[in-house]
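Note sheet for the following structure.
After this line comes chain A, so read on.
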Amino acid sequence: MIWQTLYDNLPFLMHGTWVALQLLAALLALGLVLGLTLALGQVYGPWPARLGGWAFERVFRGVPAVVLLLLFYYGVTDFVALSSFLAAVLALGLRSAAYQSQIFRGAIQSVPAGQMQAARAIGMGRWQAIRTIVLPQAARHAIGPWTNEFSSELKATSLAYVIGVVELTRQAKYIVSNTQGNILIVFGVVALIYFIVNRLGNAVLYRVEARLAVPGFERRSP
Partner candidate 1 sequence: MTKSDEEVLRVEDLHKRYGDHAVLRGVSLTLTRGEAKVVMGSSGTGKSTLLRCINHLSPPDAGRVLLEGQPLTPATLNAMRRHIAFVFQDFNLFTHLKVIDNVRLGQRRILKRSKAAATERAMQELERVGLADRAHYYPAQLSGGQQQRASIARALAMDPKVILFDEPTSALDPELTGEVVTVMKQLASEGMTMLVVSHEVGFARTAADEIVFMDGGTIVEQGPPSTLFANPAHERTRAFLKVITHQESA
Partner candidate 2 sequence: MEFLDFAGEHLPFILEGVPVTLGLWILAISFGFVFGLVLAWCRIYAPTPLYLLATGYIEIFRGTPMLVQMFFIYLGLPEVGIVLDPFTSAVVAIGLNTSAYQAEYFRAALLSVPQGQMQAARAMGMGQTQALIHVILPQALRRVLPQWSNEAILELKFTSIAFAIGVSEITARAEQVGYRTFEFFDVFLLVALVYLVLTGVVAEVLQWVERRVHVPGVTTTGAAAG
């Protein structure tokens, strides 16, 4: 009975997982581009960039994800039409940018100043030195914390439930409503799916970290 229910609903769960993964990929990508820009601005930019970055981080790290989702979906759609999915990408993506900016800023600052000086001394421009010398090293510092960020954003995608994105958690809620029961088993299975995706994602990122490892940037002990 339970298994039949699960089997019948498997396509919905798979579709929900797919939507969650799309949301995750989009928000992480937005967070990556914007977060890196903010971090570079805060480390190398003029004071307005530093102040702006600081304020952005403050705001988007200080407001709960749920409130950001509601603000971007119900609030912003007062002015422009946004699908709930797009609102979720923006809300969670901007929030992730604040967290990623902090990760990248720390990583860039942990590259010794001598590296930049050495690059400039052999005649590189500032931007060229950042791109070819500083960022490759910073990436190796950042990958560990970034793996944590991946995990917490995967879990945050479930919050898009509150604005009606039909991702994994909402699919589960639909199934529970339609079948009048099996709540524990359905949410148990959903939890398992998140758990597996998280593990797989972490495994891939550990692999990347191992690939990037060069002497002096050894892998963290697990």
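Note that in this section a contact is a pair of C-beta atoms (placed from the backbone, for glycine too) under 8 Å apart; a residue touches a chain by one contact, two chains touch by 3 or more; residues count from 1.
The set was built so that all candidates are chains of the complex that A comes from, given by their letters.
Small disclaimer: the values here were computed from a predicted structure and weren't measured.
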* Structure fact -> Touching partner of chain A in this complex, from 1 or 2: number 2
* Can you check the complex and tell me which residues of chain A touch candidate 2? => 58-59, 62-68, 70-71, 74-79, 99, 102-103, 106, 145, 148-149, 151, 154-159, 161-162, 169, 172-173, 176, 181, 183-184, 187-188, 190-191, 194-195, 198-199
